[in-house]
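See structure below.
All protein chains but one are shown in place.
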Amino acid sequence: MEAGGRELTFAEAMAEALRACLAADERLVVIGGGFAGLTPAARYFAPLLAEFPDRFLAPPIAELGIAGIGAGAAMAGLRPIVDLGTGSFAFEAFPAIVNEAAIAYYTSNGQTAVPVLYHLHSGIRGAGAAQHSHAPHALFWQTPGLQIMLPSAPAEVKGLLRWALLRSRNPTIFVNHYRLFAERGPVPEGDYEIPFGQARVVRPGRDVTLIACGVMVPRALAAAETLAGEGIDAEVVDPRTLVPLDLDTLLASVRKTGRVVTADETPRSCGVAGELLARVCEAVWDALKAPPRRVAIPDVSIPFAASQEEYVTPTAARLVEAARAVCR
Amino acid sequence: MEAGGRELTFAEAMAEALRACLAADERLVVIGGGFAGLTPAARYFAPLLAEFPDRFLAPPIAELGIAGIGAGAAMAGLRPIVDLGTGSFAFEAFPAIVNEAAIAYYTSNGQTAVPVLYHLHSGIRGAGAAQHSHAPHALFWQTPGLQIMLPSAPAEVKGLLRWALLRSRNPTIFVNHYRLFAERGPVPEGDYEIPFGQARVVRPGRDVTLIACGVMVPRALAAAETLAGEGIDAEVVDPRTLVPLDLDTLLASVRKTGRVVTADETPRSCGVAGELLARVCEAVWDALKAPPRRVAIPDVSIPFAASQEEYVTPTAARLVEAARAVCR
Amino acid sequence: MAEALGADVLRDLLAQMLLIRRFEERLIHLREDAGLLRGHYHVYIGQEATAVAVCRRLVPADYLFTTHRNHGHLLARGVDPAALLAEILGRATGCNGGRGGTLHPVAPALGVLHTSAIVGGALPLAAGAALAARRRGTDTVAVVFFGDGALEEGAAYEALNLAALWRLPLLLVCENNSVPPALRRAGQYPSSTHAARELADVPRALQIPAVVVDGADPRAVDAAVAPLLARARAGEGPGFVEARNSRWPGSYPLWPTLVGADFELAWAWEPERVPAALAEWSASSDPILLLARDLLAAGAATRAELLALDGAARAAIAAAERAARAAPEPPAEQALAGVFASPE
Partner (left out) sequence: MAEALGADVLRDLLAQMLLIRRFEERLIHLREDAGLLRGHYHVYIGQEATAVAVCRRLVPADYLFTTHRNHGHLLARGVDPAALLAEILGRATGCNGGRGGTLHPVAPALGVLHTSAIVGGALPLAAGAALAARRRGTDTVAVVFFGDGALEEGAAYEALNLAALWRLPLLLVCENNSVPPALRRAGQYPSSTHAARELADVPRALQIPAVVVDGADPRAVDAAVAPLLARARAGEGPGFVEARNSRWPGSYPLWPTLVGADFELAWAWEPERVPAALAEWSASSDPILLLARDLLAAGAATRAELLALDGAARAAIAAAERAARAAPEPPAEQALAGVFASPE
């Protein structure tokens, strides 16, 4: 997958993948499908509706109902994409996702697959306050039976989404982040897939491993720049998917550097950064030269005021602080 | 709090606390209120309904509705207890708990307290299969703004519940376990409170710390017996409440023993055992003599068949294995 | 309009109803065998007429979704009683290999893709299957059975609205098993936990055609269901049936309990032998006895013929029991396998 110089925004690359997949597989239907919510990026998705009008279903405001319909339709042979909108609205859909979609394959002893994709644009978006800032991927990781993809860049979303939509036969949560839509990056022209469960070393480095998920990847790269200026050579690793998790690649990096900071934009307790930290401690304890650190949201609801919202956001600056502490 | 020789079951002690609290505070109302589901322990709760008929409201099967009503009534001055039944049904109530009850105090800048208690009987109960075995306390710990109590013994539930019902002004999840109802233990006669945020050293020991939550406490004590026979002196610590968490007591124990196993009956990834492990690693890294271990449910739905259900349960035997590995 | 059911059909339906009855009865007996039948379960006794009448109108491609009280629906759909019983006993030969138990049996070849025991949970799923069917351009329908309790859940309401808006080929069968005999046919039965005068008012408010029938009478169920299914197959949208049943006294306690004695078909003509606790229900509400008496009264069957049907049902269940008891448990370590399907 060579980018050949072309740059796209995350939203454009995502729309490109969606278009190709809709064209490739008749079984794909989209329930909802704003995808980019109130962001300007919504304009990249609108043309899809015009191009595939019969593949988009406009639902009432009924997240539980449409999540269940998506799961049931997937069981019966469709490949639905259900856009649940803002991450906080996913709680409405929990019974259908957690009690139904997640259990059907296992409980049926492998007889009923549920190839549904749930899309959420989540995370601290800027003035979302308590009910428009949730990123529920830690909750979904705590739910056996769900795949979780957290693309971090334009080329990533294009390849991961294609694999999710055309290959995967399992319920998948696509945890998108409001602040990624406008990120730019090189994107290969043709179709390509990034299979789930293959972590990516985004930036090689020798001194400390930064394991960063989704929106934390660009922040980790920014942090690595700052750290480089201080003589710390950080390796940035992006798991890409939490389920399945490519633990080997993460551990190989930590074995090499001997130091680790995990970073994710979920609340600290029982969050994703903590789980990654625990996995590393269990597995490569002896290779660690310093106590591990994590960067996460402190355990508070997201406040509205700009000053306070920024304060609780796991920014590049927080990553720099943590990496410095680990390398001290 | 001296037990004075009296032994009660967990269910009896819980009912005793409920009766005393209902008598003490008129603001307590119970929505639902089977409390013990289909277990024989239901007989201890039935008399409460007879004694306080106007304090019990029999709801329709509408977990979301009653969770929201409980939250709204708490905001308006009642102290509702909402019995959501089996832990798996709590997902229905997530929007009301996570998006409303959990955020109101913080988001209102401390103007609106929400003293509601949500009760669930959860966990691997024996033949509950995928939809009657969930224990959602890790999900609630990932939700800032909720208190979580996980009583592990009769005397514990009596004191913790009294504090929750008469003192706490915050939304609290009472994560009960189906298999605790019949546990027996000494219970003091009079009224007493166990304030949240005070961990308990259940069994002192020198060689390894077992941090065990809720139903894992009796299992950890059984494991400690086995380990004692092998010359391993295990200290068992019960956090009692996850939020607030008495980390100091946990860390003091680990500092003393230098070895730790964390144990909780939630799925491994982003579960409670992993969070406790991460907290310990972050805080007392230098005191650890061996890699930490956790005991949890593997990341699968709970299977129905007895053989398979037992296999995925974090039993005393699993704790023994983990402790042995840590002490090797 | 649907033609009235003939005697042949009714005898066949009776045979199926007896199979369900004897299955559930055995289950209650198996519970006496310590450790054999683990966990809570629900029996379909008293509602058999509804399942067999509805399922008779289905074709193989149709989807069927059900609830915690699913055994009767699966048997009426043609699931092998041995596979169902083995599942309920957690055996490797069960329809889910023992992973699902009584709450989650599936039979994908018969359109039973996933069984949810979450009250109200099946309705959105069934609407989804109906959506899939419609998009394939077939005349396949999805039928979903659920209890009166399901209409207390918001999930059911959202699914009704969606099904109506999208004109999904969905038959909603609400089995209201809380109805006194005299009100089984007539309107306006208030439930203790539902504010509607009658449950069918809820789909009606969403402009879904809704019919209330005596669920103990397979002819009434058939007459209600046939036109709604025809509409759905023709792409005209969902239909709703409130099938009213009078709860079997053995389903009032928390655990199903045989009231007095094992069922006897001869009670149809020897009512004085019915145990006292069952007498009223047997006389007014037992769908098997009601149908047996009708067939006898109409001269459409002899007592001996009916007893032969029952004998066959008992033999089939006995064979299922032998097979299920002999079957092994699934290997414990297999619990960790099969969480995810391999990619396409």
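Going by the order they are written in, the chains are A, B and C; count residues from 1 in each one.
By definition in this document, a contact is a pair of C-beta atoms (placed from the backbone, for glycine too) under 8 Å apart; a residue touches a chain by one contact, two chains touch by 3 or more.
Quantities reported herein were computed from a predicted structural model and do not represent experimental measurements.
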| item | value |
| --- | --- |
| Residue of C:Phe23, C:Tyr41, C:Tyr157 or C:Phe240 in touch with the missing chain, whole complex considered | C:Tyr157 |
| Residue in contact with the excluded chain [from A:Thr112, A:Gln131 or A:Asn170] | A:Gln131 |
| Candidate in contact with the missing chain, chosen from B:Thr9, B:Thr39, B:Thr86 or B:Thr107 | B:Thr107 |
| Where the unshown chain meets chain A, residue by residue | 38, 42, 58-62, 64-65, 88-89, 92, 126-132, 298-301, 303-312 |
| Missing-partner contacts on chain C, residue numbers | 152-158, 160-161, 164-165, 193-197, 201-202, 204-208 |
| Missing-chain contacts mapped onto chain B | 29, 57, 59-60, 62, 64-78, 80, 95-96, 99-100, 103-113, 115, 144-145, 147, 163, 166-170, 195, 244 |
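Keep this in mind: only the chains that are shown with their structure count from here on.
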| item | value |
| --- | --- |
| Farthest chain relative to chain C (centres taken as mean CA coordinates) | A |
| Whole-Å gap separating chain B and chain C, where each centre is the average of the chain's CA atoms | 38 |
| Inter-centroid spacing, chain C versus chain A (mean Cα positions, whole Å) | 42 |
| Gap in Å, rounded to a whole number, between the CA centres of chain B and chain A | 31 |
| Chain C: positions in contact with at least two other chains | 96, 98-100, 104, 116, 118, 154-155, 339 |
| Multi-chain contact residues (two or more partners), chain B | 88, 92, 129-131, 298-301, 303-304 |
